[in-house]
Every structure is written in structure tokens, then in C-alpha cells.
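Just one protein chain is left out here, and the rest sit where they should.
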């Protein structure tokens, strides 16, 4: 089992390390602007950094689930590639958001595109398997007659 | 491997799509009440919508873990069913919370019931396997003498 889903596991690990890194950025922003926990307001840059991280945390779970479902039920390599794009987009989003609220948008749209792709691949993969398993309908055969 | 845990994967995917949908509801509430990020306050309805989503994010991880553990170690179909109830309950909670803080309660209690059920099934399943694996005690045989 260990060597299965190696690519999905590698991408998941990279994304976990990224979340750890972003949490550290928030901590450093606290020090820079002298904002001690549990306070979460007090300086515009810190507030943007804080929310950028929060947003990444929120986005992370739907990301991981769609990464794995699309990887297991559609295509592992494609899912892993989509995952790398997502991670890159999240970094763009975070870095942009720290400078200004408007600058979060390019990364946000790329995140969205990557996530919707993973979600679509996962949905197709799951439907394909559900139809095959419970209704004995094989989508691939129907579409390609082979 | 791909076709294993099809039901758990399908339920996980639905819940990930739901989280994406709820995040979008928060975004629309921002537009409706003219509250630009990173601000998270300013209008009572937005604040309820924002917290409803946050609460769903918080609840999501313990949900996914208990869904999979109960599905893998107790019974996949039952766990998937519990998962669907949980997802439905979360939507009730969210929709209710948007209208008033009090209206979140019915969905909240149903969420709690679904989660506690999954957690209980998962705990029984894990204990059964741990006892069997490490102490060679078979609970099922002891209880049903068959």
C-alpha cells in the first residue's frame, strides 16, 4: 500500500508544509506589528495576512478531498498536477493579499480554476464508478465504443 | 484500489462541494452588504453568515475523520448514510443561522446527533480491531457465540 498514491501523498505533504509556512508568516506579522495573541486586529497589513491565512485554511479541506477523489477515481497524475497548480495559486493569493486586498484576486481566480477542475474530474470519476458498480453502466464503453 | 470505498469517497466529495458552495454564500453576502475583505464585521446578517461558514469549516475535519474511520472499521454503507445526514444537517444549520442565531439550533442538534453516531461507530470499530489485533480478543464472537 505504501507506494500507492505516491504522487497524491507528495502533493498533500507539500500543501501541509505550505500551510505550516503560512501560519509562520502570520506569527512573524504579529511580531512585526506588535500584535499579541489572542488579538487579531490592530494593523491593516496584519489583518490582511491573518485573513489570507484563514482563507487558505478554509480552502484546504475541499482542496484535499477533491485532490484525492479525482486522483483515485479519475487520474492520479492529472490530479497531482492540478494540486501543484492549486498550491502555487494559493501562494500567489497569500503574497498578493499581504500587499493589498485587491492583489489577492489573481491568485484567487487561479485557485478557483484549479479547484473547479479537480472537483469536476472527481465528480466525473465518482459518477463513472457509481454507474458501473450499481447500475452496470460503463460510461467509457458507451462513449468510445471500444 | 480506486473502486474501494466508493461510497465514502462520494460522500466526501459531496461535502467538499458543499463547503465550496457555503464559501460562495459568504462571498455573496459580502457583496450584498458591501463588506470588503479583510473586514469580517459590519452587518448582522453577514456576521451570522460568516460565522455559520466558519463553524462548518471547524466541524468538517472531525466529520471527515469519523466518516472514514466508521466506514472502514464498522460499516461503509451505514457510515455513508450518517455522512449524508450530517451534510443535510449542516445545510439546515447554515440556512437557519443566516436568518437568525436561534434558527441555527435545529440543524446544530441534528449535526451533533449525526456526528456522535459516526464517532460511536468509529470507536466501536477501532476498538474491535485493536482488541482482535493486539490481544486476540474477538468481540463479535464473544457477543454472538457464532
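Labels for the chains are A and B, by order of writing; each one numbers its residues from 1.
As a working rule, a residue touches a chain if its C-beta (ideal position, glycine included) is under 8 Å from a C-beta of that chain, and two chains touch if they have at least 3 such contacts.
Keep in mind it's a predicted model, so treat the numbers as computed, not measured.
Colleague: From the list A:46, A:60, A:74 or A:108, pick the residue that touches the absent chain.
Modeller: A:60
Colleague: Any idea which of B:20, B:107 or B:122 touches the chain not displayed?
Modeller: The missing chain is touched by B:122.
Colleague: Looking at the whole complex, which of A:16, A:31, A:44 or A:116 touches the chain that is not displayed?
Modeller: Counting the whole complex, the residue in contact with the absent chain is A:16.
Colleague: Going by the touch rule given at the top, which residues of chain A touch the chain that is not shown?
Modeller: Interface with the chain not displayed, on the chain A side: 1-3, 6, 9-10, 12-13, 15-17, 19-20, 23, 36-38, 40, 53-54, 57, 60-61, 64.
Colleague: Name every residue on chain B in touch with the hidden partner chain.
Modeller: On the chain B side, contact with the omitted chain comes from 4-5, 47-48, 50-52, 57-59, 61-62, 65-66, 68-69, 72-73, 97, 101, 104, 115, 119, 122-123, 126, 129-130, 133.
Here, only the chains that are shown with their structure count from here on.
Colleague: Taking the mean of the CA coordinates per chain, how far is chain A from chain B in Å?
Modeller: 19
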